[in-house]
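Note sheet for the following structure.
With one protein chain held back, the other chains of the complex are shown just where they sit.
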Amino acid sequence: MRRLTRVPEALVGFGILSALAVMALAASMLFPGDPLAIKGAPLLPPFQDWSLPLGTDRLGRDVLAELFHGARTSLAVGIAAAAAAIAVGAVIGTLAGFAGGIVDEVLMRITDAFQTVPSFLLALAFVSVVGPSLTVVVIAIALSAWTGPARVARAEVLSIRERDFVAGARVIGMHPLEIALREVLPNAVPPVLALSSVIVASAILIEAALSFLGLGDPNRITWGGMIAEGRTVLRSAPFLSIVPGVALVLTVLGVYLAGEGVVEGTAVRKGLS
Amino acid sequence: MTGPLVSIRNLSVSYRRDATSPSLRNIDLDIIAGERLAIIGESGSGKSTLALAIAGLLPSTATVDGAILWSGQPLLPRGGRDIGFVFQDASASLDPVMTVGRQIAEVARTHLGLGWAQAQHRALELLRRVRLPDPDTALGAYPHQLSGGQRQRVAIAAAIAAGPRLLIADEATSALDTIVQAEIVALIRQLVVEDGMALLFVSHDIALAAELADRIAVFRSGEMVELGTADAVIQAPGHAYTRKLLDAHIGLDAAPMIAQAGHGHV
Partner (left out) sequence: MSEPLLAVSGLTKRFRRGGTTVTAADDISLFIAPGETLALAGPSGSGKSTIARLILRLIEPDAGRVDFEGGDFLALRGATLRTRRARLQMVFQDPLAALNPRATVARVLDDPMRIHGLASRGERPDRIAALLERVGLSPGLAGRHLHEISGGQRQRVAIARAIATKPSLIVLDEAVSALDVSVRGQILELLLDLQRTERIAYLFVSHDLGVVRAFAHRVILLEDGRIAEQGDARAVIDNPQSTIGKALVAAVPRLPRTQD
């Protein structure tokens, strides 16, 4: 952890993410009540009224409140979807890699099938069929995101399986299940975790896109929804789309930088004799 | 007569920015043109660090004190051109996606300014010199298609392609089996004699050094504890550590450690 503080990407990335987390957590405190409630005159530009620092949208709702509440949705979906994808993918990948043979073949063909469908279309199709809600959106995104972790986990396990310390564990008579869980899995996880920032970032973007198309959870404020709302008044009140758009960009950037920073900071450096 | 090829004066190297726990301490050493000098030491002795320092291959974060003079000038030799380096792991020093012939040709092109055709010709010539079987086919082969010993021959060819005056071999045979090791050592000896190169041979194997080197330097924990002709160091070592290394060597003439026959088997 100490080394992380010396990596500039990590600092910027985690800085942005911390700000985002604060936004998400403090949303109810700073902006109590329903963010969808009408607070003032519609289409008020930002920085005019200091009780409504970012102005209001077409219906007179507080843009800043919407932004903060939207942060919750984005972060929640991003993290939940990534966690689900990684958990499912890592288990499937480890099983395939360790079992080998027909189990490996079957699982990999299933992975291929899911991977050939473009992730956004798959999410779109799923939400259209099942109906929009936060849980459904999370599942929809995880449905295609699990394939990456699965492949990485399997590749790691295939190489770890051949290493001498697995052979050593077999020689002392360790049960294969214990070998898989105690010796192989902990060593296979780090590369899978390296994917997590990409998955979180892409999950946030897919959620925004789904909301933009009106397929997000209708009871929640989302940045994608805000951008969609701002479409009709793009000329007269561009800030309605730009503000959540910038927030989205910064979030994805933050996630990406944090991920890069962690990889940099935890890279093993070998010395020389 | 000109001075030594390389003069190392009071060299200290540390891999940490704060210069603590130095890997090399106050090393004074000359490498004479055309000589074969072996650096012997165990792990942590600093022998590889010395080789990398001379070749200018230390990481930029390393702290270096003291001087390395090349023909009397501060170290300005061009890597690949004046110094050839052979690593322990040939797979690590060869580009896996480039054919062997092309890699050697590139060295010749870059450092000798040869055109492509000339460079290819030189590469073929070098593959013959390093006694790679079927050199014409080898030109188009990729590193993974060759055996460990063959890869090391390619690495040597690339190292000498530009006609350097100093060849550094850093544990170049340690990953090879005994028979291949003997062949590679013989090859290196022949090449340096034919081309009049100086050889810096880093190894943990004192017997190997004894067979190959004119002079031997013994390193321990970053310091040079002994330096002398191979004969002198082996037959009449001055330092207790050298004597310890010699005694610890288990050669074909060593006394058996086990009890003799009659141990209970047929």
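A and B are the chain letters, set down in written order, and residue numbers restart from 1 in every chain.
In this section, contacts are C-beta pairs under 8 Å (C-beta built on N, C-alpha and C of every residue); 3 or more make two chains touch, one makes a residue touch a chain.
In this text, all values refer to a predicted model and were calculated from it rather than measured experimentally.
Residue A:186 is the one among A:33, A:118, A:131 or A:186 that touches the chain missing from this view.
Touch with the hidden chain on the side of subunit A covers residues 163-165, 167-175, 183, 186-187. In the full complex, subunit B touches the omitted chain through residues 42-43, 148, 176-183, 185, 204-208, 210-211, 231, 234-235, 244-246, 248-258, 261, 263-266.
In this section, only the chains that are shown with their structure count from here on.
Remark: subunit A and subunit B have CA centroids separated by 50 Å (rounded to whole angstrom).
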